[in-house]
Every structure is written in structure tokens, then in C-alpha cells.
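For this depiction, one protein chain was excluded, whereas all remaining protein chains were kept in their positions.
The chains carry the letters A, B and C, assigned in the order they are written, with residues numbered from 1 in each.
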């Protein structure tokens, strides 16, 4: 396994294909450092005896010890550990640990490539190629990113109906040694500080949309790929330092006729499995959210309860009620993920067929529970922010800048007038409110809300998954039985 | 184990101490029959091979096969089975299966009587008495009810401060052979069709309130006990029959200087364990709700989705969104209970000490998860009713009476004008809307909402449990670490 | 103007066409008396000097003093008085004063019949007929009911597309002296204790749907009309009496080939005005709700605050917050109606044309404000019930029956154990909780919720009205101006 130092060195060696504010920048640019430090934490935690057990796993390919962020889930226990690792690491760095997208995508591709080969009856070698790619990925402890969301063009038209076919990334040419693809994936978080980008479809596809059913992996600086960045960083501090400076960075990842060699292609034309691949990545990712959203809930609760302490109102009934609400959301989200892990199986939901075995035996979390959990936590984002706003009052929004505390003309006066608690040293109160502002009153916090609402699929996407996969007929039959109505189909238990 | 027939025969043999509308009634009165039929289901299910596995258990006292509703949970598996049995049986009868209160109370008393003896260092025999009582209870497959809620008098005063000390049931005399108690327990559901009533304290108690720290079991027709009833039944039907007629019945259980022999007393004076007993019954009961509220959710979903079918709007986006919301509440409630089961241990939360071993090794569900689940489902009651109202429209509120369908002057016209679906026979549509009305537009449905909101403790009680038992300090330390503030106490993992 | 006694005498004289529980009943049947007493209040209030000013008006036809419930609004002041009369009278009787549907329908028909004649260029005499009918209606101080809601059959099909054309009431034959209609109007509240029924279309109509564009007035016992009833009454009391016993009664009003003479037909075939008629009745009725829903809010607030007093918790912060929420809903609903009155004009919104003059100069409330108010109060129904449930606790659901208080074996004990306040006499506490139960735990309260949600159009109907009538383009232009985008159409002020 790599050290964080080796990870940073790897970043520096990559070719430059990043664009920011009109300029091409290198991967050691200052604006990327916070995001890279987040990723670095995943190497440190795997090396730390205190967290090693959660953060490493044994490769089912090589039997070697690997970073859990490169692992294919082999059991219910792996699913539990994935959730708990996420909940452990996220609060150390901020709202996102950055390396889930990769492990979620590779778990999806592992199963999908296997099944696509089955359908093709030996005419393709997607799974073999994938495993070869995976072995290298695990051995070199690489950081993966997942590029799923297409630009989508006209939202009510399907990919093949778009005036611009590139609204969804697709194959424009198949060659002897590979394929050529065109399109753009957007909102691709941490892609600029990752080693590999796994590209998967974004939606279900029809028979006519085989060209859009394409999945592959490329190095993040692959020839022809351009990334246009939008970084989100905690406000730069020069005098009053934080314990950790969080940041993340989004990319428009543009594929302008990019060549992908066959050994890196894991799906190409199998439209049904394209749709399952989209769903399956989403499912693994929603399961990841059952770790990170409760972890974010831990931070929000810490922020709200410390704000209440400093404001001198920790025992006010309406404050306690609001704090309880934060706990409820976090722990219901966790419980949903826990149950999704515990009921996990090598199965996937197929429309019209229900749950069926899928893939080479790797474990997939239960879809209903992964979805209800993600839906709840997604829907709660703005209410959580409202609670923080209510408990804090206006102070995080108008708090003075660090330099004004250092200015002799204003510093002591500001210390006097920002002091609320007589028990906590004023410098800690200042540090606290400045961090609170980072989490609630900044470009970063606003972007975090948007990610927390839409990442892994907006709540409406989870509702669609829930509604279409749930055994509603069983519930209708329960009612029919009680009403004295005839029951046409046998009542099944969920 | 008894049959349902034996249960009914037992009811008939009891002395008459029930009062309804100014009259003394017997236990085979018509207004109690729906409730008794609900209880009877628990005997039938235990005898049915299809549900026997969930609905029976092996007594840890005798090794005999017993009804699970008389069992003390010996393992995580028992907790899971308790939840799943409840979810299985409830939808067959309506919102409530009626026998949980008993099993939840005996599980609480099992642990509390054990610990109280320990504190008394051999001077009491609560646990021995309890086990003797329990063996008989299990062997005769008795139905237990739990009487917890006191009338409470002035809400902001403690028991010992009340102008009327009987506002909370308490010991008024200790004798050689037993104690005399006075007070009244109210909202005691199914007490009139139960065999035994387990009486437990309703709240935490101070040193001065030892007389209120009393727990015991009595036959439901014990001398001196009066029950004043408020039955809630589905509307009586004479022509268009249901598959099952649900009803429940609440009692004011009045103890007007009632003598309890020592062998039926399981706590008497140990104020600290009185408080734990109150909390512990609530905890077991909130865990029961993780079975019945999702089961009620199953029925509500069945009602809403059939209403959408008959109204011809099952694919309207806003209908699907509402149905998804019903599923979310049900499955988040289930997941919380599932996690509470899976993390269950012979431990209890003690203020200031955290989780500590408690009782003789019997299993107790995790309190945080039992509480967040119950809180969610309690808070959702009225929103769920709103969803049903929105999907159905006004029809369940003004639907004609069954006799008007039989009247030749109006019957055919009403069939014509109540028909909405062309696919479902009109008699089924009629049956459906009449049942829908039972669940939404009746005395019964209104009372069900009140029970679903307050039963097992109102949402605010769960919030208090959550807030006081949660490791908030761990979350504060996460924030302090990120803010760069010193961490005074070591950060503990939840 | 009539007295309430004359009203009762009039009821008794009507032919019997009411069906209830399989039998034909007279209009002085006991189950109708509560509803009739509600209507009677409107006669008493008009005769009472204290309320005469609000409850009477001057007829624009005859110059005579008339009951305001028969008046056509001639000014902004009339609109204000209509709202304030409703808010004054409703809390005296319960959730509904019962006579609004008539006045709202006649106001709609007044304008629609005028405009339909204009379109027909003198070939019809709808408005003349209407005014003749109205003069009689005012002079005899009759009680009107409005029959709008059709059974609707398959919800996603239009009237003309239905497999059963009678799913919407329509003209089946035009004769020399009148028309024959068939169909059924349902949820028609107070129709069985009204003198006249005004029938109006339920939705917008296409060119092909002229037969459904029909409006007329008939006596409530008109030949061939059958009413199948569903009464909703407060629980009958024999010993502990209320100040007022509320009830209302819904009808399925069935028109089985009913002949309507031309002088009672006010629209027949003018499909565009059929749609406007539907919308216009809804608009007047939503404006009525700006009086009755705040009035219902007054009662709910009274219930909640007395419950808090008796429970001894009036100063708890979370109780105050809940009571404030009740006030907010009521007063926002009132303010919306107030503004709708104050901005009222003889204008109506026409799709594609905006607000245009409509009718003979009678005043119509502003549609946007009438709709936002009704939408708010409709959406709040279940939340308001939740607040009452939270403040009361379980007591209204399990409260003993009045006879048990009279029973010497239980009466004193129940008085002892239902007492919560030491300040209020126990008989008042008992009366209070029994009324509270009427408003929250009864068939009646459940049906009231359904009416309060769907009456005058469900919230989704108000949202459609709001969305389609609002000047969204003006708001887009504000944003375009700020964004620096070109503005195509001139920015209009709302």
C-alpha cells in the first residue's frame, strides 16, 4: 500500500490537462491541495494501527492486504466495514472523504462486466480485462474517481433523440485496438486529484442506444481528456489555523474524440447492462452515503451543540429538540445503511423479475434500504442548515476577519465583543465561529449542500428506485384480505 | 400452548369488573369481540406451521415451546424475531396485535427485579417471585397487558408534590402478606381482554418517591380493580362483510386500595430501578413499534395504492412520490428496529454512566435506534393520513351506507355512481372504500392516530431519550479537532 | 327575511326524496337536526342587532334588506363583509356555517349567465331568468346549496371520453319547455336541509363538451332528484349537554333523467363559460374559506390553549410555539382573504388574456390571493390536528362515556382521576375534554378534515390556479435584467 507522500509524488508526475480560470494548471496547484490532503487521509488511516482494521481488506484476487477503497465486497462484513470506515474518516476531513466514487464504480463494473460477458457468450472479455485492471489498481493502491453524470442536453429526450448526440457520452468509432468516445461528464468530484477515472453510463438505455452503453477506465491525465475545474475550499487562513483545511474540486471531464484501448473497456454496446451499471453504481454510492451523511451529521451536531454551549442555551427545550432532530436524521440514515449491509447479497433488482443473482458473487447492499436512507438524508440537507442557522443566530454570517483580530486598533475590542462564553477561552470561541462559518456561510458550504442533495442521485431518483422495486402488490393483498376482496395473486412476503 | 378457543373460554370465566356506558358488562360483550379476535390471532398464528417459527420460542425457564408473546429475549435473534412476528401479524388484524404490552413489560420486569434484588443484597425476592409468576404465565400461555400511564395530575409537579398523591399510583400500606396500592392507570389498551395486568411506574423517581416505585402483576379481574372502558371498533357491518373486523379497547384501570400479595410484587421502594423500569418498558415497547408501525405502513401503502388504482392515477408522478413517502417512513422505521435488534445487548443506559450491564443476561434492544425509529413513525402519523386523504379525494368521507346499496330505489344508481375503475368488480370497489373509510374516516381511525402518536411515549419523549443518551461529546470533539481547538476529554467512538 | 322557525317549517313541507341507511326519511329526521340548527343560526344572526350589519345587505334588485347569504357582491365592502360574517358565525356552530355554497354559486351564475347571453347575442335569456330566480330567492330568504363535484369516472379521461357519459352530469335531451339532465353530484354538503340546489359544471370543457356545460337551479326536493345521505354529527349526549351540537350532512344528489324548465336554466351548451363557471364558483368559495378556516382556527386555538391550561403547561415554550403556529395559519389565511377582498373587481382571469372585465359589474375577489389563502389552510389541516394531539396527549381518545360519570360505582372515581386542573371545576373539565374529542377523535372530526382538505378544491387545484394565473413572465424579466440578459417582452408589474 502507498503512503500519502507517494500519492502526492504520483500527482506531480501526471501530465497537465487541468484548466482553471482560463489557465492550465498542475496537480500541485495550491487550489487543489485541500482536496489532495483529503485523499491523503485515506492512506494515513490505512497505515494507522488504530484504523487499519476498518481501512484495509484482503484482496480476493491476490490475497494481499489492500486499501479498502480498492476492494470488491466479498461479504456482509465488507459492506458493514465500508459503511463504518466512511463514518470514521469523514469527520476528520469534512463532508467528503473523496475516494468512495472509485470503489463504488469498481464494484459496479466488477459485476456488470461479468454479466455482460455471459450474455455475449464468450465473444467479449470485459471481466478478464477488468480484473487485470483491478489487480494493478489494488497493487499500486490507486485513487479512483467515477465519471457518471452526463450533460443531458434536453432533459425530456432520451440520449438517441438528442439534437446533439454528445449530450450523453458515447462511442463514435470502434477500431481494432479500441474505441473512440465523445462527450462530457460533469460534476466529477475529486477527478483532478485521482489516478484513474472510471466512466459509466448515467441512465437506463434502449436497444437503439447501444453506443451509449459504454464503460471504461482511463488514467486521469489520459491523452485527449480535458478537465475544467471548479474548486471549493475552506477560506484561506493565514493567522488563525484550523486543525484541517477541507476542500473538494469538481471537474467537467471532456472527452473530445478520445481513444480507449480495448483492455480498458468493460462494457460496449450491451444496453441492458448499461442501465444496470448506472443503477448499480448509484446503489453502491447511496450505500456509501449511509456512512458519510451520518458522519456529516456528527459534525453538524458537534457544531450545533458547541454553538448552543457558547451561546449559553444548551438546555433550552427548543434547542434540545433541534439537536435531537439532527441525531434522528443521522442515525436513521445509518440504520438504513446498516440494514442494507446486513441484508446484502450477490443479487440485483431486475424490472419485471425482482431480485436475481448477479455478478461473480460479490456483495451488493439491499437496494430498498440503501435508497430510503439516502433519500432521507438528501431531503434533510436544507433543514439541517436551517437548524444550524437557528441555533447560531447571525454571528457566523458577519464574523470579523482574522486580520481584524490582529489589528491593535480593533483586536482587543473584537475579542471583548465576540466573547459569549465565560468558560471557553476567547481564542477557541473565535476558532469555533470561523469554522462554523466555513460549514454554513461560504461558497463551500453552499456547494456542499448541492452535493449532499444531488450526489448519488437526487431524492427523486431514490424515490423512483424505491417505488419501482418495492413489492407493492404484497401490500395491496394485505388490504384486500382485510376488506374481504378476492386476492388474485398469492400474497408474497417482502 | 393454548388455542384461541381456550382463550375465549378463559375470558368468559373471569369475574365482572368492566364498566361501559354506565353498566357493568361481561368479557364476552359484543363491543369487546373485535379486540378479543385480535388477541385470538396470536394463538392461531403460533399453531400455524407457516408462522410457528416466528411466533413461538423456547422458554429459558422450562425449555418448553411457548408463545413468543410470553418469552424473555435470550439473544439478538429473539429481538429480530420479535420485530418480524409483529410485522407479520399486525397487517392481518389492523393497526395493533394487542399482546406486545405484556411481553414488553415482562421483559422489563425480568431485568429490573433481578437488579433490585442485587441492590437489596438478598433482603428481597423480587426476581424469584417474578420467575415463578413467569413460569405459570408461560405454561398457561396467558395474555398480558401493561398498565403504565398514570393520570399525572398537575403536569409540572412530581409525584410526591401532587395535591392528590394518587395522581400517580403508589403504595399506601405495607402488610405482612402484601401491599395496598391506590391510583389509576389510563389508556390501558387491551386490558379488558387480557388475563394478567403488569403494573409498572411511569417515570423516573427521586429518593423521596419510593412509594411510587412499585411494580406488580395481577389478574385482570383482581379483587378491587375496576376497569372503565372506551372501545374503538370498526363500524358494524351487517351486509357487506370484511375479511377481518378490527377493534381495540382502552381502560381506565382503577386501583382503589387494592391488596397485592408479596409473591406478585416485583419492585417496591427501589426508586432508581423504578425509573429504569419505566424507561425499560418504554424501550421494549418502542422496539415493538419497529414491527407494528412498518406493518401499519404496509396497510396504509396498500390502501393508498389501491385507491390510486381505482381512481385511475397510479402512474401520476405526485401519487408515486406520495407512495414512496409512505414506504420511506415504514422502511426507515423497520431499519431502525432491525439495527436496534442487531446491536442488542444485556445492557442499559444509566445517566452519568453510559451503557452498563443490566439484568440476568436477557437481551435489550439498542436504545438510540429503538428511539429514532419510534420517533420518526410517531411524527409521521398525521402526514400519512394526509397522504391517504390526498390520494383518495373526498370519497371515503361521504360514501353511502351499506343499506343504501341494498335498497332497490338507490342500490343500482349508487353502484353506477360509485364505480371508478372499469377493471375491478363494483362490489370490490365498494368493499375497498368502506375499509378505507374505517382506516381514515372513523372514530376508530382518529383514536388510532392518537395511539400511534403517543403510544410507547410521544415523540418528545423519544427525543429526550435520544438527546440524553447520545454521545454528544464525541461529536463536539470531532469539531474541535477540525477547528484546531484543544480537546479536553478523549474522543470516544459512539 | 325569514325567522329560523319559518325555515324549519319550510323544511317539513318538502317532499321526501332523502335516503339514509336503506330508508326514505323526512327532513325533520333527528340525524338532520344538527345540520338544520347550523343553518338556522344564519337567520337568527341576521335578526340580531349585534350582528345584523354584517349579516344583512341591501338587494341590488329590489333595494330591500336581505340576508347576506342571498346577496350579489356589489363592492369591495361586500367582499370584506362576506369574509367577516363567515368568521363571526362559524365559531358559534362548528367548522361550517352551511350556507356559503349557495351564495357563492349564485354569485358565479350571476356573472356567467350575463356573459353567456352576450356571446349568444340575444338568443338566450339566461341572465334574465337568473335575476327572476334570484329575486324570488332573496325575497323568500331561501337557503341555497351548490352541486358541483361530479363522480368523474376515470380520472384521466375528459367528460366526453368517459365510457359512462354520466360520470359528469350532462344534458341528455333539449325540449321546448326545458332540458333533461342525467348524472350525479356527490359530496354535496347541506343539500338535504337546503331549499334550492344550484348545479354548476365541475371543470373546464372543450368545444365537444357543450352538453356538459349546463347550470341550473332546482328545489331540493325537485321531482326525480334523489339524495342519498351521509350525516356527520357530534356524538349524541343525553346527560352532559353542549352549548351547541354541530353536524353536517353530505348528499349524493342523483339526477336520473330529470326535467329542468328553461326558466331555471342559466347555462346550456356554452362550453367556455362552463369552465369559467366552474372556476368562478371555486373562486368565490375559496374566498369564503378565508372566513371559515380562520374561524375554525379560532376554535382550534381555543381548544389547544384550554387543553394546555388544564394540563398545566400553558407556558411551556414548545406549547407556545405550537399555539403560535395555529395563529399563523389562521391569520395568514385571513390576510389572504382580506387582500383578495380589497383588490376585488368585476374581472376574471381568462387564459391567454389575463384579467378581463366580466359580468354585469358584480365584485369578484382577487384570484391569486383567494387561492394562496385557501391552499395554505387546506395544506395545514392535518398539521393542525397533530398540534392538538400533541398538546392534549391521549386523553381525548380514551375519555370515559358520560354515563360512567353518572354511575355511582365509577362516577366519583372518574371525577377524581380525570381531574387535572385544580382551578377549573371538574364538570367543566369533563365538558371540555368531551368537546375536544368531538373535534379530534370522532367520525365527525375525520370527515371535517377531509372537507377542510378537499372542499372548494384540493390544494393541488389551488396550485394549478395560482401557477396558471400568475404573471411569471414579469418575474423572469426581473432576473434577466439583473443577469444582463436581453428582455424580449416588456416587463409588466403584477
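Convention: contacts are C-beta pairs under 8 Å (C-beta built on N, C-alpha and C of every residue); 3 or more make two chains touch, one makes a residue touch a chain.
Just so it is clear, the structure is predicted and the values come from calculations on it, not from any experiment.
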Selected from A:237, A:318 or A:345 as touching the chain missing from the view: A:318
Residue of C:94, C:396 or C:457 in touch with the missing chain, whole complex considered: C:94
Decide which residue listed in C:339, C:397, C:418 or C:449 touches the omitted chain of the complex. C:339
State which residues belonging to chain B touch the missing partner chain. 316-318, 321
Chain A residues touching the chain left out here are 19-24, 149, 151-157, 163-164, 166, 184, 186-187, 226, 228, 230, 250, 252, 254, 256, 311-313, 318, 381-383, 385-386, 389-390, 393-401, 403-404, 406-407, 409-410, 413-414, 416-422, 440-443, 445-447, 449-451, 453-455, 458, 460
What is the set of chain C residues that contact the non-displayed chain in the whole complex? 88, 91-92, 94, 240-244, 246, 298-299, 301-303, 305-306, 309, 320-321, 323-325, 327-328, 331-332, 334-336, 338-340, 342, 368-369, 372-373, 375-376, 428, 431-432, 434-435, 460, 463-464, 466-467, 470, 472, 474-486, 493
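In the analysis below, only the chains that are shown with their structure count from here on.
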Please find which chain has its CA centre nearest to the centre of all protein CA atoms in view. B
Between the Cα centroids of chain A and chain B the separation in whole angstrom comes to 40
Distance between the CA centroids of chain A and chain C (whole Å) is 51
Name the residues of chain A that each touch 2 or more other chains. 321
